[in-house]
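Yeah, one chain of the complex is gone here, protein chain that is, but the others are all in their spots.
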Amino acid sequence: MGSFYTIIAGAGPGTGRAAALRFSKTYPVVMLARRPESYEDIVRDIRQAGGQALGIVADVADSASLSRAFDIVGEALPNLKLAAAVYNVNSGFMMKPFLELQLDEFQNSFGKTGDAFFNFTQKTLPLLREAVKDSPHPPTLITTGATASIKASAGFAAFSAGRFAMRALNQSLAREFGPQGVHIAHVVIDGLIDTPASKAWSKTDVPDSKIQPDAIAETYWHLHIQPRSAFTQEMDIRPFSERF
Amino acid sequence: MGSFYTIIAGAGPGTGRAAALRFSKTYPVVMLARRPESYEDIVRDIRQAGGQALGIVADVADSASLSRAFDIVGEALPNLKLAAAVYNVNSGFMMKPFLELQLDEFQNSFGKTGDAFFNFTQKTLPLLREAVKDSPHPPTLITTGATASIKASAGFAAFSAGRFAMRALNQSLAREFGPQGVHIAHVVIDGLIDTPASKAWSKTDVPDSKIQPDAIAETYWHLHIQPRSAFTQEMDIRPFSERF
Amino acid sequence: MGSFYTIIAGAGPGTGRAAALRFSKTYPVVMLARRPESYEDIVRDIRQAGGQALGIVADVADSASLSRAFDIVGEALPNLKLAAAVYNVNSGFMMKPFLELQLDEFQNSFGKTGDAFFNFTQKTLPLLREAVKDSPHPPTLITTGATASIKASAGFAAFSAGRFAMRALNQSLAREFGPQGVHIAHVVIDGLIDTPASKAWSKTDVPDSKIQPDAIAETYWHLHIQPRSAFTQEMDIRPFSERF
Partner (left out) sequence: MGSFYTIIAGAGPGTGRAAALRFSKTYPVVMLARRPESYEDIVRDIRQAGGQALGIVADVADSASLSRAFDIVGEALPNLKLAAAVYNVNSGFMMKPFLELQLDEFQNSFGKTGDAFFNFTQKTLPLLREAVKDSPHPPTLITTGATASIKASAGFAAFSAGRFAMRALNQSLAREFGPQGVHIAHVVIDGLIDTPASKAWSKTDVPDSKIQPDAIAETYWHLHIQPRSAFTQEMDIRPFSERF
């Protein structure tokens, strides 16, 4: 399966890292992040484990920056086809009373969330579609969603608006590209992910009450290997202890 | 009740006109539209019926334009408080295969939908909140939604993304401003509205299979007069004949 | 409009009473309850206000009992057609850890909830359909739902199962009988209703934080008068202060 690769937008210490490691067992993995610190460790760990990894600095919300990234991919991995794209960009988080929001803050959260996803899917969907014929598993686009994708709480107007929008985009793309053989999956992560950052600011005595990134990555991989007769469009993931 | 008024963003021949006429039975009505042709007839009809109406050219997606409109309102209707705001802006409609969409088209549909609603609610929510104490009915923000607010079909990625986002914004605002006494309602209009335009391009022999704008306006009025112990946050409206 | 009547299953001190009083302004009202105490006051109050009211002891979960009730209606109100039916039966409430539930308790909550609604709609839908041609407003079936209709909390397995089922029945009936001109509406009451009983066991200093039954009744009446081009299938009602 050397002729296929995976791309992950939003590498970082949680889901991005875990997904990169998981998919690197089968495919070379390209990671996009705004800062090299976000992927350097992951690239190193994948290579140490015998896998292939490439990190590229890119801002997916900026279409020119993203185009340059795909040019680099084309040069570094010539003739490889795209088997899976994971959209894990952690953009747009904002909690604020609505009337304290400024228009530019709203646009930076809401508008950019949409633009970034638009740019990424415009680039990856044609590539995923090209891989339909011979990919070992149906080419897959997996998007990391959040509680705010399905529930808009007070103080989260901008953030929820962006997340609801991404859910809509996924639904629409599933209906358009599913019949063409591309698997579009949206995963609602309903709980805190266990990362160095979340360890610091949310202490709890309940073991496993934060979501293990490796577990998310295993589910992402499972989504990827679903055959086209049995695609999942949406699913939730939450800790056993989560009230919902 | 002469000391309160209603504002309607998105005056036009369908829901906007009907809502303006309905609310003008009780309040002076301000209408915002990008072109004066959209409200001139309505202003005339309201005045002929003995009501007060004011049309203002404004682009709600442009915050400076909207600010000027509210300055005009302040001068024309001094000392009036805002009892109801109807957001009926018909923005962002776009049906196109996803990969044919250009980024600027996407932003014009999706981003502008969010920005326009953001601008309008930033201006009206403080005014609605000021009216809580003495408004005859709880001050109300009513938003016209669409089928695409809850279902993202193939070819409607940008449009649905904007509509899902507006639904999220309404939900979040309901949770934030409801406890402050402002009624936030989102109405999913699931069907074709009977307007001169829709008469032309969708002919049908089934009477009443297009939604009568007056009926929507009656429901909007009903939402406005709900007391605060019994607010409706979301409801659908569709013709009896609609498959859903 | 003397030739039409309304029937309300589940008369009682809250929504049932308020709906009876509201609809009695236009129609004679028949009330069904298991005990005469539930409707005696309402009948008296309606008559004192100049309306027509008839209370009948019936158990809607028992089809024979319900048939007898409709026989009585036929004799007492000959030649009247059914313009509106309100299903407000407060059945099946049960909060208990799942493993403490006995099968007969489950059946008494869940099964009976379904059976009662089935019996009532089997009797009323043919009558509502007969009234389509000349009823002043589209004949309407309104069902009182609850938070548990859309969210199944821990400890509410049996109750939620019944409420979800009633929501399904309403959706299916809307799709089947809507095109025949009968309006099927389901109202999710998400909050505590202000009744003598709830006053006693839930005290609160927040005015209007319990739903006023009269407000529910006004919304039910609004649903009834919606023309067939603009039916609402589902809506929520909750106090401004409710967290949701």
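By letter and in written order, the chains are A, B and C; residue numbering begins at 1 in each of them.
Keep this in mind: a contact is a pair of C-beta atoms (placed from the backbone, for glycine too) under 8 Å apart; a residue touches a chain by one contact, two chains touch by 3 or more.
What you see is a predicted model, and the numbers here were worked out from it, not measured in a lab.
K.L.:
Touching the absent chain in the whole complex: find that residue among A:R17, A:K123, A:K151 or A:R175.
P.N.:
Missing-chain contact among the listed residues: A:R175.
K.L.:
So which of C:A165, C:V187 or C:I237 would be touching the chain we can't see?
P.N.:
Here the residue in touch with the unshown chain is C:A165.
K.L.:
In the complete assembly, which of C:T6, C:T26 or C:N119 touches the absent chain?
P.N.:
Only one of C:T6, C:T26 or C:N119 touches the chain omitted from view, namely C:N119.
K.L.:
Among C:Y39, C:F70, C:F106 or C:F240, which residue is in contact with the omitted chain in the full complex?
P.N.:
C:F106
K.L.:
Where does chain C touch the missing chain, residue by residue?
P.N.:
63, 97-99, 101, 103, 106-107, 110-111, 114-115, 118-119, 121-122, 125-126, 148, 151-157, 160-173, 175-177
K.L.:
Need a quick check: the contact residues on chain A for the chain that isn't drawn.
P.N.:
138, 175, 178-179, 181, 183, 194, 208-212, 215-216, 218-219, 222, 225-244
Note that in this section only the chains that are shown with their structure count from here on.
K.L.:
I'd like to verify one number: the distance from the centre of chain A to the centre of chain C, where each centre is the average of its C-alpha atoms, in whole angstrom.
P.N.:
Here the centre of chain C sits 46 Å away from the centre of chain A.
K.L.:
Rounded to a whole Å, what is the gap between the Cα centroids of chain A and chain B?
P.N.:
Chain centroid spacing, chain A to chain B, equals 35 Å.
K.L.:
Nearest whole angstrom, what separates the Cα centre of chain B from the Cα centre of chain C?
P.N.:
Centres of chain B and chain C (C-alpha means) sit 31 Å apart.
K.L.:
Could you list which residues of chain C touch at least two other chains?
P.N.:
Chain C, residues with two or more chain partners: not present.
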